[in-house]
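For reference, the structure I am asking about is given below.
Omission of a single protein chain aside, the complex is shown with its protein chains in their original locations.
So, subunit A:
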């Protein structure tokens, strides 16, 4: 089984900058981490702020009454803070690099604004207003986001998508949206501006990847609350310890209390929390998906219903030949030959698929290409709306035709040809099986035309879709296929692809109704869409992924934009959302489980002076009270650094059922979190005890 998120588009990753090693990135972001020591910044993260207060306190104490122990504790407390800031700085730093390359596309462009009288004026792109119409010609940069209202052009959108192949943008229809900063390669278009300068798509992208627009997501807020409450209770537990210690006959040194407090409060998850969030968004950007809010990424993890368009998502966009059904008395090879010849010059995808199919079925052709065919004197008869047939007239005078059943029947009938009695039967068979029937007929020289059989054109389900839907089902996600096909065809394709449900002959209103019904039942819905009539449904869905090729209305309505315009990516997005939540949960569990070992290190060390018997609790056999406490503090700091890569990468995620996932993660992060610090603190203690004054 492959992980859903293993699927990375083979296109190069936008925006261009190759990833540096983590070590380099860490070093580069160190200054930023130091800047973040500003308490005004830290106060927003209560857990880390408590560490800051503790560090300041121990610094003062170390200055007043310095000992090797208190100086070392103080240094490691500051290290804890810097490591915590480093995690965030690295995560943000990655976004900054991307933002910088995006900014280059935002250089001020000149705009040719159309005036009411049809004349043009040259103004700065910054002065454009919504509703202005501008002319853009080949070689010019589009000055702002808008819709093409006149003309058709090829546009290089690599600045935002990273895809170098040009795309076509034309007025009307669902391919009218253009993005400021992209370049027109050919022709001339008139663009109506739809966004104010500074609020364009690129501006939004920059803000998003930079994290400037980042707000805490609902789950992050809830987790912060729990961490804050835990911090408060540990603060109280440590504060209450001093009176108990005094009662027991030994006033504890303040440095020791601060060390205990910092070890107990959930610093690990507190330090990594924002990095995890930023990295989650970043993972989407890596897959060329822009989430307009972190909330949407989180919602993706919660999705329980996926609405997938049939065409382009579940099936290849075009129908392909899957079978031929000869009528009685006709040889299969003869039918294959007629189908092959009639399609050789047909450049439609369906035509090409018939040629490929015939060859794959072992038909050996003496003529292998269109030019070769035409050189023999054959004449191609293209499809017209009147005949609804296409075909070829061969040099020997014979004619081959293929087309819709009724059209071919009409032709055969008109030429007084022979009507095969079982053609209608074959046509029905194909229709019932979810395919499109194409009837093939041939008219040999001097003979009436006769029907040879039927080509079965079918929607071909993309390979691997069934496995993906099985995985989704295992994860508790229902997939619903949306199609304009009739219910019969839809049912057949739905069964073949293995989706849970389908919506046939779907109108935008039907889609909307379906989404609302699912949401009424407490389910979160994700969908992809590109057309203007998808906009309401995109807005209603909990996760609405708009295709970048779509209209600006669709992009505005959705809460994510897929720059690759690949609706299949919806499945990856769900995986990324889940991975984000799992990473948070795993590190929270790990962080809390760590506390057990820290207690066993610090508590006996604190009180062994008054109650020697408590040495029995020193299960790790740490060398001295001071080295034990220092080792716990050092472990607490280093574990943050050790987990930065994990928090940026996200925990390994495979689509499993919740039960299996819980068992696995609990074992790794729960049990691991209990055991790891026992080992880690012991090792650090062995090293620390070598320091003077620590043994």
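The definition used in the following text is that contacts are C-beta pairs under 8 Å (C-beta built on N, C-alpha and C of every residue); 3 or more make two chains touch, one makes a residue touch a chain; residues count from 1.
As a working rule, contacts and distances are computed from a predicted model.
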{"item": "\"Electron transfer flavoprotein subunit alpha\", \"Peptidoglycan D,D-transpeptidase MrdA\", \"Potassium-transporting ATPase potassium-binding subunit\" or \"tRNA N6-adenosine threonylcarbamoyltransferase\" - which is the UniProt name of the missing chain", "value": "\"Potassium-transporting ATPase potassium-binding subunit\""}
{"item": "Candidates A:614, A:638, A:652 or A:691 - the one touching the absent chain", "value": "A:614"}
{"item": "Candidate in contact with the missing chain, chosen from A:339, A:475, A:515 or A:528", "value": "A:475"}
{"item": "Absent-chain contact - pick from A:239, A:419, A:488 or A:687", "value": "A:239"}
{"item": "Chain not shown, touching residues in subunit A", "value": "218-219, 221-223, 225-226, 229-230, 232-234, 236-248, 260, 264, 298, 301-302, 304, 473-478, 520-523, 577-579, 581-582, 584-586, 588-589, 592-593, 595-596, 599, 603-604, 606-607, 610-614, 616-617, 653, 657-659, 661-663, 665-666, 669-670"}
